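Here's the structure, in structure tokens; my notes come after.
Of the protein chains in this complex, one is absent; all others appear in place.
To keep things simple, chains are lettered A and B as they appear, and every chain counts its residues starting from 1.
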Amino acid sequence: MAANTEDFVIVGAQSSDANEHISKPALSFWQDAWRRLKLNKLAVISMWFLIFILAFAVVSNIFVPQKAANAFNSDKVGVYKNLPPNSGLPIPGWDGKIKAPGDTTVTDVYASQGVPDGERFILGTDNIGRSVAKRVIVGLRISLLVAIVATLIDLVIGVAYGVFSGWKGGWVDNVMQRIIEILSSIPNLIIVTMLGLLLGSGILSIILAIAMTGWLSMARQVRNMTLSLKERDYVLAAKTLGESSSKIAVKHLIPNMAGTIIVQIMMTVPSAIMFEAVLSAINLGVKPPTASLGSLISDAQAMLQFYPYQVLIPSAMLVLISLAFILLGDGLRDAFDPRASED
Amino acid sequence: MTEEAPKKLVELRDLQLYFNQGKANEVRAIDHVSFDIYEGEIFGLVGESGSGKTTIGRTILKIYEQTAGDILFQGKDVTHLKGKQLAEFRKDAQMIFQDPQASLNGRMKVRDIIAEGIDVNKLASSKAERDQKVQELLDLVGLNKDHATRYPHEFSGGQRQRIGIARALAVDPKFIIADEPISALDVSIQAQVVNLMKELQKKHSLTYLFIAHDLSMVKYISDRIGVMHWGKLLEIGSADAVYNHPLHPYTKSLLSAIPVPDPEVEKARQHLEYDTSIETDGKTREMIEVNPGHFVLATPEEAAQYQAQQV
Partner (left out) sequence: MSNPILKVENLHVNFNTYAGTVQAIRDVSFDLNKGETLAIVGESGSGKSVTTKTLMGLNAKNASIPDNSRLLFKDRNLLDLTEEEWQSVRGNEIAMIFQDPMTSLDPTMKIGMQIAEPLMKHREMKKEDALARALELMQGVGIPNAEEHINDYPHQWSGGMRQRAVVAIALAADPEILIADEPTTALDVTIQAQILTLMKKLQRETSSSIIFITHDLGVVAGMADRVAVMYAGKIVEYGTVDEIFFNPQHPYTWGLLNSMPTTDTAVGTLEAIPGTPPDLLEPPKGDAFAPRNAFALAIDSKEEPPFFKVSDTHYAATWLLDERAPKVTPPAQIQKRWARWQEIQGQEA
């Protein structure tokens, strides 16, 4: 021990300032969640994929207007129809060659149908010669529009309904919950068919159908959360401070269920997209010539055996988007719930 | 400690609160309870879990509505307050909670938590004034200014409890209900919080209703103590009288259960079991003043007996 005597004088305690110091960096709930989300590679990839798709869908309005995707030259259907995807590179299956119906050998369809040199369709064409790439882009926009509308409805109607019902409690809650039960017991298809009869099939009917039923599970979840959160001490504290109910909802209830809400949206969105696809597939969806991913799949499925790419490309798109939402939702759930990952 | 002719701040008159009234699962959480809290005193309320202490506190603050009986605050009945008067009452009566974790909204910064009352009651005219007030409150409870921008989960239990105290003090209340403010804290931190509460009481001439299930801290902080069991108030008196000369068998049992930090005393300590039959025999009992200011719930015969047992 190298200590000398002046080390043995009493210096006493430090000031409270030094004493109460916190050395961890300040992290808000969101920063903390983001930090945990970043640990989940799949979720991050999904997130960037969705951001990219969304940005692409918005920007694509400029160079692929709806009209261009619907238009076809009725004189040249024979030339342009059912061209396989052609990347211009000698990649098997993506070089404009395909086994024509009945053939056993691969033929260069572009040459045999007399497509002018240099004209290529990167994802091929459909049975009346429209570019599949353009139609998929438009379909994507429709699907994303449906997704956005579903999200908004979920947020606005679902959250508000749930918070109100849970906060009021008593008979109000009882009545509101019964309404939810009634609505969710009506099969969606019946609602759409009725709406279709009333308004004609089309994007508006789809959106209204989603609006009528898509928010139910959100409302239920939010209401359950509200029931438990409203008993929390900080809500009681706000009450005793005289805070109004609407302020309490905005300041205390909703921020504390943000995690649940976001995760719920991540589940609603893919099901809304799928719902649209199913409707379009059974001809209750968008009206031709408008394309949606669902209508593209159903239009092409008759030819699945001969021109599989016409089904596979929009299907792949649909699956990828839904999968990305689900994976991101999973990652978000873990990120918002610190118990799941223990650091 | 009691001054001459003390003024009553809070009066409970035959208060009753039944949960699920009339149903099979009816709970008589408050069963004919009457007592007064004088201005400037610390009134301790003790009793085992489920005895109705929290319910009383919340009923006074109008979080629950009583089944029957009256609550008077500064001589005025608060049962039917509305609008502006209710807002005034909200400012005068505040609450400190048991669980320092659950009582702070984790999504808000400490600054906004503390300033909630300031915002609601528009007590600051500018952002600078608001920050200034928050700063003073942080100082008051011994926290640093750089804590204002942090979130509750970064603090220890004792620090969180002090944030809760600062929030209650922000509206400059007259009366504070502290519902087991130290039960969730370490012993060493308990002393910190209790001492802070005492100091603030003197500085701001506050009145407390201090709820706990442990008589030892309550005795240390309170001027008068009420003992509750099964929704009834069994005994009430000065802290010294209740702690050192308990009358009711339940109070005696409660006192005998407190562990003392002294191995020699502990070796000798015997826990007295409480025989609940005296509460269920159906006789009518009233609060009887056995000694000046020391009341016990009893039949006249029992009261005489209690009186005789005293040494």
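Just so it is clear, a residue touches a chain if its C-beta (ideal position, glycine included) is under 8 Å from a C-beta of that chain, and two chains touch if they have at least 3 such contacts.
As the structure is a computational prediction, the values presented were derived from the model and not from experiment.
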Handout entry: Omitted-chain contact residue, chosen from B:190, B:207 or B:238
Key = B:190
Exercise for the section: Just the residue numbers, please: which parts of chain B touch the chain that's not shown? Expected result: 48-49, 156-159, 185-192, 194-195, 213-217, 219-220, 253-254, 256-267, 269, 271, 274
Completion exercise
For chain A, residues touching the missing partner are 1, 3, 5-14, 16, 18-25, 35, 342-343
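Criterion: only the chains that are shown with their structure count from here on.
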Exercise for the section: Name, in rising order, each residue of chain A that touches chain B in their complex. Expected result: 16-17, 20-22, 24, 26-29, 232-234, 236-243, 247, 251-252, 255-256, 258
Problem - Partner chain A, residues of chain B touching it in the complex - result: 58, 61, 63, 86-87, 90-91, 93-95, 97-99, 102-109, 113, 116-117, 120-121, 142-144, 147, 149-151, 154-155, 159, 164, 167-168, 171
